[in-house]
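Only one protein chain is missing from this complex, and each of the others stays in its spot.
We just call them A, B and C in the order they show up, numbering each chain from 1.
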Amino acid sequence: MTDHFGKLTSKDFASDQDIRWCPGCGDYSVLANVQRVMPELGIPRENFVFVSGIGCSSRFPYYMNTYGFHTIHGRAPAFATGIKASRPDLSVWVVTGDGDGLSIGGNHLLHTIRRNIDIQILLFNNRVYGLTKGQYSPTSPIGMRTQSTPDGSIDHPIDPLAFALGAGATFVARTIDVDGPHLQQMLRRAHSHPGTALIEILQNCPVYNDNEWIEVEDRKSRINAALVLEDGEPLLFGSEDQRRGIRLHDGIPTVVELQKGEDPIAAGVAVHNERTQTPAYAFALASLKRPEFPLPIGVFRAVETATYDALLQGQVADAIVKRGAGSLYDLLHSGDTWTVGPS
Amino acid sequence: MTDHFGKLTSKDFASDQDIRWCPGCGDYSVLANVQRVMPELGIPRENFVFVSGIGCSSRFPYYMNTYGFHTIHGRAPAFATGIKASRPDLSVWVVTGDGDGLSIGGNHLLHTIRRNIDIQILLFNNRVYGLTKGQYSPTSPIGMRTQSTPDGSIDHPIDPLAFALGAGATFVARTIDVDGPHLQQMLRRAHSHPGTALIEILQNCPVYNDNEWIEVEDRKSRINAALVLEDGEPLLFGSEDQRRGIRLHDGIPTVVELQKGEDPIAAGVAVHNERTQTPAYAFALASLKRPEFPLPIGVFRAVETATYDALLQGQVADAIVKRGAGSLYDLLHSGDTWTVGPS
Amino acid sequence: MNAMSGKVPAKAVRQIEGVAIRFTGDSGDGMQLTGTKFTEATALAGNELATLPDYPAEIRAPAGTLAGVSGFQIHFSSKSVRTPADHPDVLVAFNPAALRANIDDVRPGGMVIVNSNSFTDKSLKRAGYAEDPRPSLRDRYAMVEIPLTRLNREVLKDLDISMRDADRCKNFFALGLMYWLYHRPMEPTERWLENRFKGDLLEANLRVLRAGHAFGETTELLPVSYIVPKAKIQPGVYRNVTGNTALAWGIVAAGALMQKDVFLGAYPITPASDVLHEVARHRHFGVKTFQAEDEISAISAAIGASFAGVLSVTTTSGPGFVLKQEALGLAVMAELPLVVIDIQRAGPSTGMPTKIEQADLLLALYGRNSDSPMPVIAPLSPGDCFYTVLEAFEWAVKYMTPVVVLSNGHLANSSEPWRIPDIETLSRPRITHWTDAKTFQPYARNPETLARPWAIPGTPGLEHRIGGLAKEQTTGNVSYDPENNEQMIRLRAEKVARIAVDIPPIEIDGPESGELLVVGWGGTFGAITSAVEAARVDGKPVSSIQLRHLNPFPTNLEQILRRFDKILVPELNQGQLVRLLRSEFLVPAIGMNKVRGQPFLIEELRARIDELLSEETSP
Partner (left out) sequence: MNAMSGKVPAKAVRQIEGVAIRFTGDSGDGMQLTGTKFTEATALAGNELATLPDYPAEIRAPAGTLAGVSGFQIHFSSKSVRTPADHPDVLVAFNPAALRANIDDVRPGGMVIVNSNSFTDKSLKRAGYAEDPRPSLRDRYAMVEIPLTRLNREVLKDLDISMRDADRCKNFFALGLMYWLYHRPMEPTERWLENRFKGDLLEANLRVLRAGHAFGETTELLPVSYIVPKAKIQPGVYRNVTGNTALAWGIVAAGALMQKDVFLGAYPITPASDVLHEVARHRHFGVKTFQAEDEISAISAAIGASFAGVLSVTTTSGPGFVLKQEALGLAVMAELPLVVIDIQRAGPSTGMPTKIEQADLLLALYGRNSDSPMPVIAPLSPGDCFYTVLEAFEWAVKYMTPVVVLSNGHLANSSEPWRIPDIETLSRPRITHWTDAKTFQPYARNPETLARPWAIPGTPGLEHRIGGLAKEQTTGNVSYDPENNEQMIRLRAEKVARIAVDIPPIEIDGPESGELLVVGWGGTFGAITSAVEAARVDGKPVSSIQLRHLNPFPTNLEQILRRFDKILVPELNQGQLVRLLRSEFLVPAIGMNKVRGQPFLIEELRARIDELLSEETSP
């Protein structure tokens, strides 16, 4: 038992269950980082709820010593909606995979995001169905050969963040399983955002889709392969001597090569602003794809607008103010009634 | 019976069923225009299949004298996928509503669009559930009071086209129930697009949500309220003496007021290009919302890329070329076999 | 009878036991309102009554067509009334389509009141009549042909309202006439009009209502008016409720009584949507409604809310109930309290959504992968819907289980006078959430109920994980142990079986044993009881029971079944309860099945009862 007066540590967030992921799975790193961030959030442990669907990633709640619900395939956001809508005091985290969240569960993700209910969603994107042994997923690239696509997949992949922005997301971010500090920062940011915060976590599945994200996982290649978003900073990437930037003109992103010392803003490079009201800006970032562009990492968008749970709670509070707390007697006697006397 | 040598007329596409929409419903106009366009498409009537889910709009197939399937709520795109994937020779049209297609059916719409299967989807957007008598829908504006939201709805609406672009749509367009010529043009364009073509049809429901689109339905107010997209033309709207344009700089759309005679392009107004590869451009258009911006009408995006049905058919054809048409004998005798002789 | 005060009716007055009237017209003619007002007046007049509204399937079918006909039937009496009656004694038809759609239901020789102005060539054609049907009907019915449109217009000709508005009042002319005919009080309707309208419209409606009444007094078309004496009714305060309103109030009341917030997750579907609508109006009870993106989300959110510690419920109908089954399986595994209300409608598939069936019983019991037992209750009448919901919530929290309530489209929309319960007499189960961290085990069981603890987030030291994978006893950890799995499956089944101790023994209507027992369930109560009682009045040896509790069954059910030679099980399906009784008790129960989208008629039940009783009993 944890002493609730002392400070919690990451250990306090580890449950007693044996972890059942394959050796080398990216999920381990995510788990460790989540456990590290939780104690910092200033929330009593008993107020955390982790909710998941089905998949390797969805076993996550079992390993967190918080309240947890491992539900059914694809529906975690709906369960989480019920939890948060009825108990806005809880800190609700959804863990889902690219299959769980975007295949069978795409619709719930869509509607959760558009309602902007105040929860955090961690989408583990390994571009494959791990738990069912390696079929392609909605984020898998065209041509991927798997057991279910021996001749190569023919479905165009979904980009989770473009999808989320299309659904009206108020907070989207992307991070990398093995980059602890960045991952932790994204977790903190997601937590502090009022509304649905979606983090796409690029996750390696060494068994069924090894090295899918190696370009950005690897610290060396990352310099050119990733665009690290920093609020208020120009959209720059590349090494010192090969700096490049992103220009967004007429709605079309392009790469601008910068001379040494050249002022990026003067060269037309856009400056990152997470709070840009129009989703068009963040969507333009989400449309940047390898290999033509670097892959943006960080917070794409963080704008504030009313959350579903707060509005719902507000309607209840307003109703009580306006009509008084409900009286069952009044309800049953409302409208036309008549009395039958003893005969 | 129609004479298949004579030219078909719109009458040939009207079935013998009594139409069951309310008087004044926008669906009538859409039906009439669809029946008018069908004979022009050069396809034998028996090769058309209309597929729908459940809703007022989804009764559409009953009124078309083609093959038709009125399926279950929200799943029409999946049925259509099976039809088109197995019979690429058919011309498959989905009719759906904002509830059918974006509420219960959002996931199928998402995946159909991302697969880019070669079908046409007509999404009747009346921003309400008609058939179930007037609850708010996923496209209803915040605050809408309906039977299920007596205190006003608190869900942020989805924009069907932004959603579709987030899903990777290759063709999206928007049109208006009562604008016959434009509607017909959009139908023809959707038909000629290889891949999933989504048309959002702004549709009036006089019974449960009257005049929702009156600003753009009305020819007078439309001049300022709508931005009619024309390929290769600058994004201009407004009356002669109050011309305005849309600028898309740094990923952020803005309205540019033009002086009389001013060159829009010089003023930074973007030029519409349906074939812009990046979806960021069309998404920027889809992000334009009333009243800050005019509502774009027309084809937002029309880019060509491989369709699911063609790729699938191609895999079958390739397999036959490479391995010969399947032999059941060979299949059953493949791998290790042994013979047991008569004892 | 104030409406008539000061005037002595000049015409004959006859006393009758009861009567059934059906108001019919085009959807635009206001038949539902007319019926409702008549019902209110009748309730105040002190009769027993039952009603049945009948809406067209289309939102707005073309005016004047059969598809657009709307109807409202009311049956009232000085004796007990349990159904809206098989056949109306009086048909009021506002147009030819309404006449055509309904005339075959009218009791032979019954009264048929028509608007003679509506019999134009055009409207006859719209209704599909090749010729005017009235001449031939005059032989078979007491035809009362009133130039309603004209009379109505005349009354209003000096008012500054449009012709359309004037014509829309004519239902109140007819209502006034019917008030006269059956000596109903006018004030409640007048009062309602005054609250609802003002200015010329108020004036118009009041005028035509009174004009209709006056027309009755003077017209020679109606030589007699009728008095239906007050019925013996249990004293109390009454109101009309439809089944759907009663369900909604049951939901709100559960929260109020158990002092808990309530969460309702729902996706609109006919005929369940009105429950969502009604509950949504009562946010000040701390009740939250969530219109989900689909049925799966609706139930998932409800289960989430239950995990979070509020009372939770999800409402739907047939196809939506199917979609909820996977999540329901999780609720069984997670052992969380949840109420699922399925308002059955005619299927299969989309079927006839506005029509009546009771064919989701086996779905409720078996619609999930693998054995996942779940209690099922079915209300017997509109008012009983209220108590059923309360009972379902009580079971759900006491036994930590999802509970299914099976209403149907008939109960949903029909109304009955309902004695408002004394709130003090309603049970108020105290909900206790586990708090002691030392002794906490997520799947430890209450030795009596076998319920596991309801331990909710926010409670320090009780952090735990649940889910759909097989669970170890007591700890709830994931377990693939074969022995454990079998025990958990048996424990869950046993838990549901134990609910039987909370079910009162079922009471037999009629002799305790004998030749024939009729066994019904849920919403067919009125028709079955009426038929069986009528048969007994005729000296037939027949009894009946009506099951509210379908799983588990009442403990005395088996003994009762064994006491009768024959068992007849009438159901609005192809035979569901009858299968359960046969397999459970090996009794040769016989099904009587109707799947026409309509309730049972008393006469058809009666006919089958008589037939069975006259058959030779086979060994």
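Heads up, the rule we're going with is that contacts are C-beta pairs under 8 Å (C-beta built on N, C-alpha and C of every residue); 3 or more make two chains touch, one makes a residue touch a chain.
Owing to the predicted nature of the structure, the values given are computational and were not obtained by experimental measurement.
K.L.:
For the full complex, can you list every visible chain touched by the one that's not shown?
P.N.:
The chain that is not shown is in contact with A, B, C.
K.L.:
Just to verify: which one of C:A280, C:L330 or C:M592 makes contact with the chain not shown?
P.N.:
The single option touching the absent chain is C:L330.
K.L.:
For the chain left out of this view, which of A:Y136, A:F237 or A:F300 touches it?
P.N.:
Looking across A:Y136, A:F237 or A:F300, the contact with the absent chain belongs to A:Y136.
K.L.:
Considering the whole complex, which of A:S15, A:Q35, A:T81 or A:S103 touches the chain not shown?
P.N.:
In the full complex, the listed residue that touches the missing chain is A:S103.
K.L.:
Can you list where subunit A touches the absent chain?
P.N.:
Residues 18, 20-23, 54, 56, 72-74, 103-104, 106, 129-133, 135-136, 138, 147-151, 155, 207 of subunit A touch the chain that is not shown.
K.L.:
In the complete complex, which positions of subunit B touch the hidden chain?
P.N.:
Subunit B touches the missing chain through residues 1-2, 4, 15, 17, 44-51, 54, 61-62, 64-72, 75, 78-83, 85-87, 89-90, 107-108, 110-111, 312, 315-316, 318-320, 322-326, 328-329, 331-333, 335-343.
K.L.:
List the subunit C residues touching the unshown chain?
P.N.:
57, 317-319, 321-323, 325-326, 329-330, 332-334, 344-352, 355, 357, 359-360, 362-363, 365-372, 467-470, 480, 482-483, 485-486, 489, 493, 573-574, 578-580, 582-584, 586, 588, 594-598
Simple rule for what comes next: only the chains that are shown with their structure count from here on.
K.L.:
If I count C-beta pairs in contact for every pair of chains, which pair wins?
P.N.:
A-C
K.L.:
Where the CA atoms of subunit B average out and where those of subunit C average out, how many Å apart are those spots?
P.N.:
Subunit B and subunit C have C-alpha centres separated by 40 Å.
K.L.:
Report the inter-centroid distance (CA atoms only) between subunit A and subunit C in whole Å.
P.N.:
The answer is 45 Å.
K.L.:
Approximately how many whole Å separate the CA-defined centres of subunit A and subunit B?
P.N.:
29
K.L.:
For subunit B, jot down the residues that touch at least 2 other chains.
P.N.:
Counting only residues that touch two or more other chains, subunit B contributes 103-104, 106, 138, 151, 155.
K.L.:
Quick check: what residues of subunit C touch more than one other chain, meaning two or more?
P.N.:
283, 293-294
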